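Excerpt of the complex: some chains, original placement.
Note that the chains are named A, B, C and D in the order they appear, and that numbering of residues resets to 1 at the start of each chain.
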């Protein structure tokens, strides 16, 4: 609690130095990892040496065209946003019930919610896709969204349950006394209070959805491929592909996620919560 | 009569309410319907597939076509069985490290200071990298001719390139790079729900920063950390692309999903793949069961102060 | 403010019970509240007052009994549909909303028009003297300010029934007096039925039409302030209502069922309130003693004197060694020996086995 | 997993498939072999010239392993949306064993006589009548080296072993299951080493397995994709790697590997040929199948086949007789001119050509390699 003691002097204890040191170290490694890929994606060729022999942006052009990334990005965005929104809508109320009530069969239910996260999609992906094709949902956006919801909904439930446990039920009681129905309690009371949690869950689901290869692949049609399918293809398909092209695609992938992340963080600060108001200076 | 019936209904309602069953449980309905409709059937399908060894497969040749033949095969063949241990050796340390490292950093990020948002963002950014960029980046940065080895050699710390990739460490690094921000983001959010007044109260009772952390913040954070660990562990346990790209997929990092992938997509033995996937789920369930069991013994409730 | 359209004509609690993990916190509460009545719940800390309010509000499911509003059973109606207002003991303000938004919340729920809502919130704000703090968040308010927001939030709705759980506990005397007057005024002009929990006797006496005395989840006495004050039903109620001095003495005369009101215990003459056994307990308020000779005169030694403005709170000891509390306008000092007296009608005599005000609240 | 009893995939009888689709179709093509690089030009031109047959094509790319699952899901649901699959031998074989593909032989008359090159004709046999070979190349095994560090390339398998021993960690090939050059080396060695039955990895490859295990001692690690071996050759981490004609020409053309790097073959060289196929999932509509057949036939004409020269990706590429570099698009010609190797024509003519192993044996060989070579690697 540097904030408490450090009214006028800013002191860093050894612990703080250690922590910040580790953070800086992590960031340096990260910069190296990301930097290497970014630099390579702009290099003409880079066999050896600190930097590539020359610079070019051509790799971006070629991958963009080859995979029709414009369309793919739009699809990716649509799928990711839809999955995030729907999974929050389904998951948060369920998490609420699990956080606030103990009832017979709760354990069984918890395991049922855990399984989709635990069991690799290899097992259930094809039958799931079959079901979706049967109902004419697969092969288009809706199928990809539904399939990706399968691990996303449980994920939201798991992440949100502890958050809801943290919130004093008295506050809800007060809202009810003001005439707020359950829906309103969710939108106006719990919603804002749970914002950091929902934001965290949303970001993580976004990342997982955008990165979910199997389920997307199995249920996507030609117009509903997402970026990761193209990316995995470029990485692991047979054939010869310039390393820079893969790197360019990886950078595009990362940049699009980054844009989403930064936008999300602009709107909501994950560290902001009710109690922060109490953190007097 | 009608009054009696309604009385009985009321009484039932009282009893149910006592056991925690009231209309709040309706909120579970969409999630339950969703899971049943889109998961349970496919899952049961996969489960029963795992009990039906594929005719002509290696399993059947060795162990016949009994319902447990695939499981038998898995546990009899050390090449397959060892993948459990190989995977645990990667995923447990990675998940533990990610959770443990995010706690002090998240703890430092409370309160207000300049640049906080920037640091938070930078720390969270790696989740956007994706496995591919992380793997390519690790190979390029830490590879034999990467910047890191160049630096080490130019600085005279090493005289030939140090192997950071294509082994256990490469995969561990990638699990940390992609897993840490995840754990950090969750930890930070869980932490933000704890009323700072409680720590102040502890301070007036003579608790130093470590004690405040140890006895107040940590116990209140622990339920969230339990979940964070579980999720981090699950992510790390199902490591696949990076085990191949930056690991040593034939040896040190032949993780269980490689075995499953191999069975499904190289040998086209879907029932073996299902069996392996079920085993994966079971191993994870055991670990998570332990963690959640421990969690259920902790205090879980409002951490917003005022008792 | 306009009168709300729905008025209560009667609210009936029928054997309302509630336990926590098997331990009863409220047991068989029977109470009928008339529309427009102001009922105060009184009782020692932990006796079940908040539990009773929460049950009324619908926030705690009953473990037994029922609640009827104008012959409609409401104990299974969810709280948001009961249309009651509540001031919580711990305020339970919405931490993420400004003071204004907190107060306006209920109006928003009731879809009150913007302008009208603004007007009513402003009115409520000035009522609780928080006009200047409307834009602050609860975390930025002092304790008393938070409490006032809680009051405003409940009152702005003008609900048919208001439940208030120690709404003034964190306010200073002056403000408390003002708020008390306001609450009374609102109660009267709007005819709001009010159930009020307070630990402040004076508040209860001056505000309420009827008092309900609880102890360990059970009703001890229900009555008008005057009844409860002057004719406490038992030793516990007496103790709770300020009869601080208790003398357990053998009954000399006047015991027995058929006997008159007057009873003599040792050298004390008092008024019988219950059937008595061999020994009985005389309960006397400190302020009923007067310094000087008179009925029931006794000599006491002054031990502790506390300054309390116009009066002194004096702790003395009788010749028999029993401690005695009295209030004195005259200046006394520790060590003084004085004669005090008390009229027999102010000495209430209860059966000894009647429960004392609990030493250990449980 | 995949539902075995889908049964939704209706089998068309050859008579029910019209010569021309009733209505121009939208054809969804999925490529799991990188084949479009060679054939996209052919397809696009077909669509342009036959608007009544195909009104629009969509291209999807994917990897071979996951493909059967997707097809099965569609077939079980009776909703086959993929009209044509372009695949290598792996996807082809997986689909055959799981009965995913339409028997194209039933439509031989519609496809016409493909006039395949002789080794290509052998590769077509691998399709067992359930697919149409569209491109072919002799592949390898070749070794590619950095002439700056390797002045005298190994000429025999024993030379290579000795060189690897003398230069530990400098020889590299990628995991055969994931790498064309890797698997070509694996399948070519039995010929080079004179194993008893090069078509039987379990019983007939004694020398090969012994050789690879010995070689393994001097191998640093096995990358999981070929391009990594290429990168290592380029950056100097490796000096000799396994290669094929296409992996030699195309990466140098792309600048992934120094243009000056050289290739060599080992004594006793047999080409282990490779090909890619067009296959049609059962359950497609009659119209789609009709369009597929016309398209495949079109792709096998010499003019279209010439496009398969590409930029050396599958050198040479064409599967049928009578196609020369001169017929290829100018860009193609120019790249082959610059990065191609004149000796290839000689070598192709000179060395015997063997088909790659059938899928089942390949899987067995890969599994054995994984268990005994890949994981059995002594850690240094």
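Definition applied: a contact is a pair of C-beta atoms (placed from the backbone, for glycine too) under 8 Å apart; a residue touches a chain by one contact, two chains touch by 3 or more.
Quantities reported herein were computed from a predicted structural model and do not represent experimental measurements.
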Full-file chain stoichiometry, since only one instance of each kind is pictured: A x1, B x1, C x2, D x1
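Here is the rule we use: only the chains that are shown with their structure count from here on.
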Touch-connected components when subunit C is not counted: one piece
Busiest interface, counted in C-beta pairs: A-B
Gap in Å, rounded to a whole number, between the CA centres of subunit D and subunit B: 38
Whole-Å gap between the CA centroids of subunit B and subunit C: 54
Residues of subunit B touching at least two other chains: 22, 45-46, 49, 145, 245, 261, 264, 270, 273-274, 304, 306
Contacts with two or more other chains, residues of subunit D listed in rising order: 1-3, 66, 69, 235-236
Subunit A contact footprint on subunit D (complex, rising order): 1-3, 6, 28, 32-34, 37, 58-64, 66, 69-70, 72-74, 76-79, 81, 88, 178, 180, 225-227, 231, 234-236, 246-247, 250-251, 254-256, 258, 313
Of all residues in subunit B, those that touch subunit A in their complex: 19-22, 24-28, 30-32, 34-35, 38-43, 45-47, 49-50, 101, 104-105, 108-113, 116-117, 119-134, 136-138, 140-142, 145-148, 150, 173, 177, 180, 182, 185-186, 188-190, 192-197, 199-200, 203, 209, 212, 223-224, 226-227, 230-231, 234, 238, 241, 245, 257, 260-261, 264, 270, 273-274, 277-278, 280-281, 284-285, 288, 292, 300-306
Partner subunit D, residues of subunit A touching it in the complex: 44-45, 47-48, 67, 122-127, 129-134, 136, 138-139, 214, 217-223, 225, 229-230, 232-233, 235-243
